[in-house]
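As you look at this complex, bear in mind that one protein chain is not there, while each of the others sits in place.
The first chain written gets the first letter, and so on, giving A and B; residue counts start at 1 in each chain.
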Amino acid sequence: MDILIKKMNKSSWQKIGKKFIEMVIAIFVLMSLTFFLMKSIPGDPFEEEQALPQEIQDSLKRHYGLDQPLYKQYTQYLLAIMRGDLGPSFRYKDRTVNDVIRQGFPTSALLGFEALVLAVSTGLLLGTWAAFRENQWQDRLAMFMITMAIAVPSFVLATVLQYVLTLKIPLFPPARWGTLSHAVLPAISLAALPAAFIARLIRSNMLEVLQSDYIKTAKAKGLSSRTILWKHVLRNAFLPVLTYLGPLTANILVGSFVVEKIFNIPGLGQWLINSVGNRDYTMIMGLTLFYSFILMGTILIVDVIYRLLDPRIKV
Amino acid sequence: MMHKMIKLVFTLLVVVTAASCHKESPSQAQIRLGIEVDPQTLDPRQVRSLESATVIHMLYEGLMRLDEHGKPVPAVAESLSLSEDQKTYTFKLRNSSWSNGEPLTADDFAETWKSMLNRDFPAPNAHLLYAIKGAKEAKEGKIPLEQVGIRVPDTHTLVVELENPTPYFLNLLTSYFYSPVSPQLREKGILGLSDSALVTNGPFKIGHWDRNSELEVIKNAHYWNVSQIRLDKILLIASDPTTALALYARGELDWVGSPMSTLPADALATLKQQGKVQIAPGMGVYLFRLNTAKEPFNDARVRRALSLALNRFDLVEHVLQGNQIPTMGFIPGSLLSKSPNYQGEDLELARRLMREVIAEKGPLPSVTLCYGAAERNHKIAQVAQQQWKVAFGIEVALQSCEGKLFYDRLKNGDYQIGLRSWFGDFRDPIAFLEVFKYRNNGTNNTGWENNHYIELLDASSIERDETKREKLLVEAEGLLLAEQPIIPLFYSTYNYLKNPSVKGVLFSELGYLDFRNGYIDQKNE
Partner (left out) sequence: MWIRFRNNFQGMLGLVILSLILTLAVIGPSLSGYTYDQTHLALKNTPPSPQFWFGTDDLGRDLFTRVWYGARISLAVGVTAAFIDLIIGVLWGGVSGFAGGYTDTVMMRIADIFYCLPYLLIAILLTAIFGSGFFSIIIALTFLGWITMARIVRGQILLLREMEYIWAAKAMGASFSRILFKHLLPNASGPILVTVTLTIPGAIFAEAFLSFLGLGIQAPMASWGSMTNDGLAALQFYPWRLFFPSFFISLTVLAFYLIGEGLKSSLNKSESPEGVSHV
């Protein structure tokens, strides 16, 4: 790791700085787009199944400034964000957006981290194993498992796991959050698909790399298998996986809607979907901002790692 | 190196997750409820949703409350008197205090209600205070708040002047939106108070609140009737409905389903067979709203035909399975001394009417049934579609819409048939009939208005004789149903599972639970 850092010189830092500014601009464009998108869909935060009299709806709109012209709402909102104030939730009157993120993110992030570790390690191991036993029964078995993991979505897996391993055979708690045993089933549900995809990518890339000339050269030179594996094969096979890993990390860390819902995990995952349904404008904007920071941040980090791992690449 | 990394990460995980554990003390008398969504807020002035109502009733107490027969009895009020003209109530408050020990005064009530009537305060239920003289004008900003008919002659007397004699006013006072809030809450607003600083006056007060996970309320030591309270705490645990069922089966929840959550529809049949489902009557009606401004529903015969062709019994028996009450009427039966028996489904008449219309005007234009995307609505719509297909051979198209999109379309009249319910905010027929009083009142959506209907409702609001008043209201209902801008389907019920050792909990028709007399029967545990 230290070798990698040393490789970075002044121009590298400049490049990273430039990328950071690009990120900020992109986020600004994103927020503006989201704001106008949000305001153009029909529906307001206050209309419910139990209809409200017209004058009450109007008074609520007035209180929250929703009757002001759009550009005014937009500028006020931007100014508030720059102060770090993401605003109060329109629906949950005793919470601010900052509160919600502060309360929900650590839980989602922890679960996400656990799932990521599981996915990457399983994917790496499975993919490598399959690649080294190409076309033998182990390979075929691994590929079958992988295909099934892709065909079964996380919410089906979560429900089935919950039913079988908590109701039928009470091995784990069915829901809620707190101990490691609470985390097992949700993590597996989240990790299955990414693990399968990573395994598949690794296997595919590894087989390619193993056949390539410079590997054959290294073998001919007499380098041991292990050295070959660690130094060359894994690094090159892993690179494309890194591209996938960036957005995956961001998505998993901010929480999955279905898995958190099924297992009653008080994370951030359900908030974005629910807030769109509730037309909770400040919440939508705040969560989008938060999510985009994480996503673009991880992509930035992935780009940097990409350059460090393979100097041939000029990003 | 890989191995070491894995071990390190694993240990980290174990340590971190083990550290965040909640322990329960089972020796206390407690009830654990499953809730689907967190309450919107603990400020009763800003609440509109049903799940919040139960929590508000735990934390706050108003002038009156409903007893086990559904009759209003004094709560914070010790006694009351009504003037000759039935327009002025005088309440004598008992000596009671807030959960921090400070005394509760008549001023608390007066200032709370006035704050809701403030033009700029976001109170979704402000219109339910309009019975009070000048309330509507104050909310519209036409008169200053001082002129609203609420007076505080001394610290424990509250005088309320009404616009008209309002026979259901005491009923209204039992609702959560008439609760008093503490001076601190009035001053700082709910965002400015931490959970522990929230001061309330009801049988319970807030313990801790892990958002979206667990809300705990504990016995309020300063409640004026604290000796009556036999529960130490109540836990509200956030849970998805299917998972809640699993938790209940494991004994980790004592109450699942209505009013704070729903029982999964697919589980109902089995649960009913096992005799576990409890059913409580509700105060709501599910109905189709018809857009009378658009073809073909501008013709009353078409509206009537569609209504007569529906087999509501099948819908309730096989699809909803919650013992709802099929109906062609609008006002729930428990609100009337004698519920008029409306003629039931009549396929023959329906077909005859339809043939008449088609003979006159030609084949029906295409009809679409709109509904908000939800499992229950989905089913109701599909059943109705099939029944109309069998009855008339017409193909009614279905359009499932995202929730708010749907309400918006209804509001703008951009629909033909729309499925939407109505729940009474208080126990009186007017809570239902008012919905369709004016074309543009925001709750009607059908474009229907009838002057005689308006006259009847206005007459009922000044009628002092109970029997005569009911007669006027029933006549209005009859008029509404004869013109049929709506097709009522069924009266709702509340379905829930309850641990048999939990007793004494009142389930109000209005959809909230009253835990004042709740207790755990140890023998059954």
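Here is the rule we go by: a contact is a pair of C-beta atoms (placed from the backbone, for glycine too) under 8 Å apart; a residue touches a chain by one contact, two chains touch by 3 or more.
None of these values were measured; they are calculated from a predicted model.
Of the candidate positions A:Arg91, A:Arg176 or A:Arg200, contact with the unshown chain belongs to A:Arg200. Screening A:Val152, A:Val184, A:Leu234 or A:Val304 against the full complex identifies A:Val152 as the residue touching the chain left out. Those residues of subunit B that touch the chain absent from the view are 242, 264-267, 269-270, 314, 317-319, 373, 375, 378-379, 381-383, 385-386, 397-402, 405. Residues of subunit A in touch with the missing chain: 22, 25-26, 29-30, 33-34, 37-38, 40-42, 134, 143-144, 147-148, 150-153, 155-156, 159-160, 163, 167, 197, 200-201, 204-205, 207-208, 211-213, 236, 239-240, 242-244, 246-247, 272-273, 276-277, 284, 287-288, 291-292, 295-296, 299, 306, 310, 312-315.
The rule is short, and it goes like this: only the chains that are shown with their structure count from here on.
If you average the CA atoms of subunit A and of subunit B, the two centres end up 38 Å from each other.
Looking at the complex, you find that subunit B touches subunit A at residues 6, 9, 13-14, 16-18, 20-22, 38, 40-43, 46, 48-49, 119-127, 139-140, 190-191, 210-213, 237-240, 242-243, 246-247, 249-250, 372, 402-405, 407-409, 411, 420-423, 435, 440-443, 445. Residues 41-44, 46-57, 59-60, 62-64, 88, 91-96, 99-100, 103-104, 110, 114, 117, 121, 159, 162, 166-167, 170, 174-180, 182-183, 261-264, 266, 270, 277-279 of subunit A are the ones that touch subunit B when the two sit in their complex.
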